[in-house]
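Only a single protein chain was left out; the remaining protein chains are all shown in position.
Naming follows writing order (A, B and C), and every chain is counted from residue 1.
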Amino acid sequence: MKQKIRMGMVGGGIGAFIGGVHRIAAAIDGEIDLVCGAFSSDPDKSRASGAELGLSPDRCYGTYEEMIRREKRLRPDRRMQVVSIVTPNHVHFGPAKMALQNGFHVICDKPLAFSLKEALALEKIVEKSGLLFALTHNYTGYPMVKQARQMIRHGELGAIRKVVVEYPQGWLSTRIEASGQKQASWRTDPTKSGIAGAMGDIGTHAENLAEYITGLQISELCADISTFVPGRALDDDGNVLLRFNNGAKGVLHASQIAAGEENDLNIRVYGEKGGLAWRQMEPNTLVVKWLDQPTQLLRTGVGNLYPEALAAARIPGGHPEGYLEAFANIYKNFAHCVRAHAEGRTPDPVYTDFPSVADGVRGMRFIEKVISSGKSKQKWVKM
Amino acid sequence: MKQKIRMGMVGGGIGAFIGGVHRIAAAIDGEIDLVCGAFSSDPDKSRASGAELGLSPDRCYGTYEEMIRREKRLRPDRRMQVVSIVTPNHVHFGPAKMALQNGFHVICDKPLAFSLKEALALEKIVEKSGLLFALTHNYTGYPMVKQARQMIRHGELGAIRKVVVEYPQGWLSTRIEASGQKQASWRTDPTKSGIAGAMGDIGTHAENLAEYITGLQISELCADISTFVPGRALDDDGNVLLRFNNGAKGVLHASQIAAGEENDLNIRVYGEKGGLAWRQMEPNTLVVKWLDQPTQLLRTGVGNLYPEALAAARIPGGHPEGYLEAFANIYKNFAHCVRAHAEGRTPDPVYTDFPSVADGVRGMRFIEKVISSGKSKQKWVKM
Amino acid sequence: MKQKIRMGMVGGGIGAFIGGVHRIAAAIDGEIDLVCGAFSSDPDKSRASGAELGLSPDRCYGTYEEMIRREKRLRPDRRMQVVSIVTPNHVHFGPAKMALQNGFHVICDKPLAFSLKEALALEKIVEKSGLLFALTHNYTGYPMVKQARQMIRHGELGAIRKVVVEYPQGWLSTRIEASGQKQASWRTDPTKSGIAGAMGDIGTHAENLAEYITGLQISELCADISTFVPGRALDDDGNVLLRFNNGAKGVLHASQIAAGEENDLNIRVYGEKGGLAWRQMEPNTLVVKWLDQPTQLLRTGVGNLYPEALAAARIPGGHPEGYLEAFANIYKNFAHCVRAHAEGRTPDPVYTDFPSVADGVRGMRFIEKVISSGKSKQKWVKM
Partner (left out) sequence: MKQKIRMGMVGGGIGAFIGGVHRIAAAIDGEIDLVCGAFSSDPDKSRASGAELGLSPDRCYGTYEEMIRREKRLRPDRRMQVVSIVTPNHVHFGPAKMALQNGFHVICDKPLAFSLKEALALEKIVEKSGLLFALTHNYTGYPMVKQARQMIRHGELGAIRKVVVEYPQGWLSTRIEASGQKQASWRTDPTKSGIAGAMGDIGTHAENLAEYITGLQISELCADISTFVPGRALDDDGNVLLRFNNGAKGVLHASQIAAGEENDLNIRVYGEKGGLAWRQMEPNTLVVKWLDQPTQLLRTGVGNLYPEALAAARIPGGHPEGYLEAFANIYKNFAHCVRAHAEGRTPDPVYTDFPSVADGVRGMRFIEKVISSGKSKQKWVKM
């Protein structure tokens, strides 16, 4: 009888958005049990949240420190194995560090930390711990994103020349943070988000997606960073020229004032032989364009896909999978590796693909460089 | 501390398709625990399937009869409350009847039964039992399908004049059942599927969707039913003219030989004032057309939707939800009602919407009439 | 120095819709000169219309009879060679007959005539005349429609099994003919349209498109024909089951009360090996689906197309061509053949493709059968 991975959660109390997403993502594949949590910095709220989730009161903690200390004392076959961190950016580093230093694997929401400095420190802690660390750059969990990555890795498009990655949203077109909207409030608050607003919240997703799919690294960038909404403390829009380490060029733009846009992360990549296009809002199709052949619509259900893509789909083609399933793929692969770790096995390479602490450091470096470029009169800033 | 609903499952052993879908659907919202199962008619396979799912061996049963008998003897706060039936059509009636007669609520895959006769008998058993019965016509679980239904109910389109509902698939374009493909084999076998192939498997979904969205009933139909693949025992294609009880006309066609199509269930409805269009493969958009105004794209994230639609979405607009989430909405509403039933409460009307045994009887009647019309020289057959 | 083909026009005076379309279609390729016309049954209006078009007053006639008689007397190198007939249905037969009997080629708007009887008579007149006759079933002029036809002809999809052809419009959702709207008035008037409304106006386009693309013929049909708008004399909606001469099955539905639809003629064809889909409103893409390969988007600009398709495109891929260009392709091919006829040459086979009087007879037979089926209690009516 297979044992589920036991997970504790930091943050994600009643009314939070991303905590609920993490819980669904962890639940979908039946590999992980949520067994405890410090769901809120308010102990009563933490307990109420846990009760709502069906957790016994003795495993609903008032602080993450308490959770980690008390879980550590439980029997090995009862205590949590993994800590999931779903707090705002300024509360990533503390629980991650403590969890790792107490022997718990960590899965953490993005961006990795409050600052590049924290991120680099965390990277060392992960390395030293020998434990597993996953960052939920969830968009890399989509089957068609994995297919895109494999196609490029296998040279199907030839050398990559151009990348266009966009992340337009419109929900911060007005100053909704002023009216106390919870999601908006911490994201526009420099004491919680760090130095960046839109660039940290969604710009890093775009950066991560571009590097993940192409297998390239951004080597230089030139940014124009703006705050359009009066009174807002952090950026809500950014346009960035990119240069990659193989000579490819690119454009990244992300916005939270693109009025009327929902969550339209999308990417196009062009190589010598062909190009591809993918949109998060219609994620089950990968458009592949060729110099001399008709455009193809790749889908999980028809034609041969790479094993990494197929392993990320749960149901036959034509049955759309979405955001939660992609998010769950991060958890599924992480759980696979945690299990292998626990059993001293080498994990199946098809399931080792999840964003790492190194990806998180890249993201924090991107944030630092893009904000600094935005303030610079110099054209190119090196990554 | 909230208790989860305890569920047992009939069918859905390793290698099955729809059983896994039901389990994910039940898991997503954290309302239901799978506690036992009779996953296969082969007891060893049932136990192996249960172990894989993390169930203790003493609650993995060899037959549904054994499951129902033994669970009934467990303490009320331990034994299953709900039986989920995910077997082929010919094994719906038996477990459903026995579960209901032993005090368990039932959630059952579609079509309701092997024949209309069985369906009518089951309807009576449900009524007599006072228990809850849900049929997983899962496509009605999509938020935008619920929105469509409410718009029509509230008269936004005026009186309905025309309905076009389609369900093209291509996966049975060749005789894959001859090579032992499991999903194809039972669906093309009259001893397991009943009198219909495509019309039962997917035609009923189309019929159900049309009646659900419009709130109308098909009153007469005229069908041309075909088997295109040589050697196949049941229909793999059907074209049907429809007449509705309010005078509206329509077309329903479903096919499993529509080469290259995945799972393209879709519907268009036209009223006096406007029309709407919805496609299962891009389920998060509802296209609404007007006589004198620009076409609108309704989405969960932008603009006002009816409460029934909003309650069926878990995440903000632009984060696509798919087949599994829609399926989970049937389970979510069913779980809500089971909980209310257990607590003697009236359920929240927003969560009472799931397909009933009466919908299942409609579906079985549709199967019987459409197959009989296909053989008839008479134009119209009454429903 | 190349001479243009000289054309006279019957109908199409100021305020008409389809006359202007014919004139643009004739002008686009610089092959045809409009030299005279009987643009209206009102001689003053005819002359005013001609003046607006830059025609000299002596070649603006009060009646088609006058035009044919007087043009015939002109010098051979001056008089019109071709008569274009763009009047309502009840004024097709008269001018077509007289033109042919006086040695003029004819290009005529569809449907061919007021009744099947007229159509059959006209077919004989055409045959006897040895002259050219084209019917402007303009949708067959699209490059991608020609590509679809050639793909099927060359067996790329295997034997055809299923055809779905639709022609939804919404502009007659209310009784606009009552307010004198010119286009609506004659189309809903049995004395001008004949026995059919929507079925004649757009149903025939759907029938023609299905037969053109598949190369098959409808052998039987079963129709449900409706008039939804109170007070209207002719049908405004029809749903039809089709059987083809090779055993394929199909559905045709056309409507002028599909509220909010513009002019969404579209077709899907499924064969043993693959399927294709085309939509008039996005005419430059042909979607081709395969059993085992990704869906392809065929476009004039990328990949190999059949010569008949390439010859029908004027500009490179990505520069959209539309309704007028497709319409012009009928005129272009017709002009090519008229020129070859005049010079005693065999025309280039790539340019001989335009709808013929035989296609027109098929259309009129379809109208008669579909209306009669709509009134019949018998299921199948033979074509």
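Criterion: a contact is a pair of C-beta atoms (placed from the backbone, for glycine too) under 8 Å apart; a residue touches a chain by one contact, two chains touch by 3 or more.
The structure presented is a predicted model; accordingly, all values stated were derived computationally and were not measured.
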{"item": "Chains in view that touch the one left out, judged over the entire complex", "value": "A, B, C"}
{"item": "Residue in contact with the excluded chain [from C:104, C:212, C:323 or C:351]", "value": "C:323"}
{"item": "Option touching the unshown chain, where A:243, A:279, A:341 or A:365 are the choices", "value": "A:243"}
{"item": "Touch with the omitted chain, as defined above, among A:10, A:258 or A:298", "value": "A:258"}
{"item": "Interface residues of chain C (partner: the chain not displayed)", "value": "1-4, 17, 20-21, 23-24, 27-30, 50-57, 169, 171, 260-264, 280-284, 299, 301-302, 314-325"}
{"item": "Interface residues of chain B (partner: the chain not displayed)", "value": "288-290, 292-299, 302-303"}
{"item": "Where the unshown chain meets chain A, residue by residue", "value": "157, 161-162, 164, 166, 168, 170, 173-174, 222, 224, 226, 228, 237, 239, 241, 243, 249-251, 253, 255, 257-261, 268, 270-275, 288-291, 295, 376-380"}
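Just so we're on the same page, only the chains that are shown with their structure count from here on.
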{"item": "Relative to chain C, chain with the most remote C-alpha centre", "value": "A"}
{"item": "Distance from the mean Cα position of chain B to that of chain A, given in whole angstrom", "value": "34"}
{"item": "Whole-Å gap between the CA centroids of chain A and chain C", "value": "55"}
{"item": "Centre distance in Å when chain B and chain C are each reduced to the mean of their C-alpha atoms", "value": "44"}
{"item": "Where chain A touches two or more other chains, by residue", "value": "299, 302"}
